[in-house]
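Let me begin by handing over the structure; questions about it come next.
All protein chains but one are shown in place.
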């Protein structure tokens, strides 16, 4: 970045996370010569954008900074000559998340935002939009960096590279951030005293840790976790322990999301219990969001409220600020990011995206080579990365056969007729956000596929609670 | 083979399949200068060995051949100076198969011989025995070829190479044989008019087909199958169709066993229905076996009875005879075998076993390079091959953590507490056939793990019907 | 091939090898329902085409066949609806070969047709022409097979695939043919009794051999060769033995052309001796060609004359006929061909061309997986294949930097100023056959680069002797 007056753009600026982002920038005011912050949203999000935008302005003012904060629905105006673009939007808003959780539940399968059928559909909805954004960026800010933390972050980053042909992108996730924030204390260390090596893909990675005497402390951390110390499980994941014998064998720390794969039975049960009872995660999030926006409307509030940390995505935005500061300042910080493999994980193709420990420099992420996995983790990882590639190709092309292949591969989906029916119903239910599947959806509807009344009622009920 | 008077040894000689094997040798009498056939079995199988051995002698005599047929319980005597050793034994007999099917059913999971928990335990029981056989062969017949068709054939072949360090082995499966026997007629062709390219691992492979004008006819065969023509589904697999859109996308023909993965819901339901109703496959097989041995006892029967074809393994033994004749005669026949990858499937490690189209020569199998798979099939295949490696390592070492990893990876097993309980119960239930897990089993029993009464009753009832 | 009346086209039909090709077709008259043979050449080759074409007609007539033989300068007329197209042309005629041999000699380096600077320039001249032919084929005979035996055969086949995007191609070389014709007798065997496994790239491969008892006889053949028995060294390669200790270590039989790399000193000396004395190989070939065409003009000659075997390329054309018969007849013959790797040689990229043992079917070549090489051969092979890729890219794009990179990589060229001067002089000398380098050549000439008088005189003298 040669610019000394930075223009930062956040797409999905009306998100409840924006105060964390603003706080992150304020914390790094000495590192980032910010001139303008543009918060962009879509018409359906205008109200939230106004609320959170006003809050952002108060925060900047309270910090005594001369940055201008712009609120706009005009994405192209915002992108013009941007230096950094961060993305934190949700296509279809929380309503779509409700569908991702409610419909699978109806079919007796796990409804979740980035795993199972819900995760696949989140990718299907998001890929066309991100490719549009990239198209605009090529025209309006061809030298900008894109910092993606829209979920499913790894798949979106992959799509940006493979289908958008845009290289200046870093994908972020708060899961490694949480782990690195919480784990050191479990063994009486600080973050600075530990060296982390993460490898895998977004929401499906493992890590090993060494202390500052060179001793591997991976198993010490695991032991401490089993002794009850908090290892950084995000708030949005139900807590069920990994089997001790299994992690003792792998000698690595699985990520929080591995629960879905290593304890499928319990995670499914929890998901179905939520479905029938307390409400899905989307509903809980809506409640939290509702409260947050209540707070944000307070004209006296000019700093990030503590309640924001209760959302599963805490630290996401701060990670984005750190990535921006590291690139701009050529800081050579260690971060765990979604970036091009380049051999760092030799068990995966070197020309696709992985999530891995990297050094963040002005030229982007320099991934640290991890070496080969043992067979158990290698098999899982190769399945999951290839599934990502299938999902992305389906998302980019609208090919129904590929969508069905993705559903078949997904370990959270029991393949068979129910899975296919669920796929069809989800396509119909998400019609307005899936232009690439328009032809297939039309055919499905003509063949009588609809959203079941029970599901529709569920969805309406939940959306009504927003 | 420089020998002009061949000594052939079959371990598990008391199998009901032996008549097919003998018939196969008789058919190839001009290609194989056989002097002795040794049928070996264990004490528990002596009665069957005597029955089927007498039958084998009648068959040889009826064919006017001067071969001597030896029946023995002394494996080492049989192996001495053998030229070819074929293996078709079942450790734990059908009783073990009953357990493989009954216990998972109790946990609501698929009980099957080579898939799911049953397949894993079949490997656990078989690997120590096959490694013992290889040890004997190194001493007694170091130049012999080992033709393995003991299931799970791919994993056993892998264990023979990786843990037995024995290279002269070919693993066989009748699934590709069945496909190549049945498919040509679906498009009005003969086998000779088609070129097959198979690739994958045992019971998890795909194939493509070309006719003698060079045109690919893969999709023609699939179309014919969807129009109702028999494509060679083995008798032991429940028939549920693959989704047309899925195979149209992959543009390859999945193997019969892919049903377990592509139509998991239906296969599980069928398995549980059998469990609760008509009896599992093991029970059906016992009935067939019972009838076969009744037939074999007829002193006038001197040819393979037609009823044998009803067992799922038909053509297995004939494939073994063809492999032996191809090696001995340097025939350069096309066969689909489990052999060292050597790059034929670049998506898998080149130093492990795959199942692939090969040219069978006196020097062994020459695998035909298949090239890369598309992401969907690549992901599946990499998961499954790595799972095989985990299972084999667990089987060779008795490492409980690895056994748990294998259970977690297996797509037919829902990971979680139930899976772990099932693993523990199966370990205890198979105690006598799992010396490598002796320590763990002892600990489990000390901790109160038992075979549930309901399961034990089921097992007893089924075994009682043999 | 569904056609029952084949149209065969040979580009470079005026070649002295054409009688071998015609003889090869006549030998296979029962396998190939030939209707028309088209011999195509360029205006400069018209005289030869008429001579050899008349001879071809006499041969067909003498065989009592009703095939029509067409002689034409109109390539597009010939290609229209062709079933098989074989290529055996030499861009720039033997005059170009004189340059390939004379100019390097002037710089004290090896002058040879497919190795060193000469081989690189042969590729530079040939690639643009073959890409033109492929362009015509896409339009005029999109279902035809292209059987390339224009040298450097491997690089041309690679260019056809990588830059021509034409998949139905098989590249041929007579080096493996010669080896398999001559070696069996050295150990008292016939070809049918041996199994060959070749792997590498054109003119740079190794092979191993097994007999019909499965015993590897590679070292027996090497021993016999060292005892003086002819292992099939082509006539155009100076005979200097490989060091026994080296081949004993590699335990494979190197190809004839490995002499250039394993005995560089002697091969260079021989080349320079020829340069100064008896004349280069081109000159000798011209003499042989002259005599052959004298013979061909004899109106009574209606069969291939024995003298043709003295040319280094003997059996090339016969291999082409066999490839055509194998594809047309779906014969599943073992041949060594240049085809897509697909993993057969895991040490090289699977999406590029290698020369390897393959089964030739109607659907093309099915390569046999060879497995990994040991480090010494792996290093050599990876260098040489990558050099081929650099040469092809330079040939396809006219990039001077790449040409210089190729010269630097080539083990027959001592990198440095002399090498660069040689590159420049060869570019200028080959101007009329290198349209892709036109701009650079113009600049070189403007900068004063010319063909040295001494070289020019040499060239003229040699060409004058044709």
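Labels A, B and C are assigned to the chains in the order they are written; within every chain, residues are numbered from 1.
The criterion applied here is as follows: contacts are C-beta pairs under 8 Å (C-beta built on N, C-alpha and C of every residue); 3 or more make two chains touch, one makes a residue touch a chain.
For clarity, every value in this text was computed on a predicted model and none was experimentally measured.
Although it is left out of the displayed model, the omitted chain contacts the following shown chains in the full complex: A, C.
Considering the full assembly, A:211 is the residue among A:46, A:81, A:211 or A:302 that touches the omitted chain.
Annotation: of C:193, C:266 or C:302, C:266 touches the absent chain (contact as defined above).
The missing chain, though absent from the display, is touched by one residue of A:28, A:125 or A:197; that residue is A:197. Although one chain is hidden here, its contacts on chain A can still be listed: residues 1-2, 193, 195, 197, 210-216, 327, 329-330, 332, 334, 340-346, 350, 357, 359, 361-364, 366-372. Against the chain not shown here, chain C presents residues 243, 245-246, 248-250, 261-268, 375-376, 378-380, 382-387, 389-390, 393, 399-402, 404-406, 408-409, 411, 414-420.
FYI, only the chains that are shown with their structure count from here on.
Averaging C-alpha coordinates per chain and comparing to chain C, the farthest chain turns out to be A.
Rounded to a whole number, the gap between the C-alpha centres of chain A and chain C is 56 angstrom.
Our note on geometry: chain A versus chain B, Cα centroid distance of 44 Å, whole angstroms.
Among the residues of chain C, none is in touch with two or more other chains.
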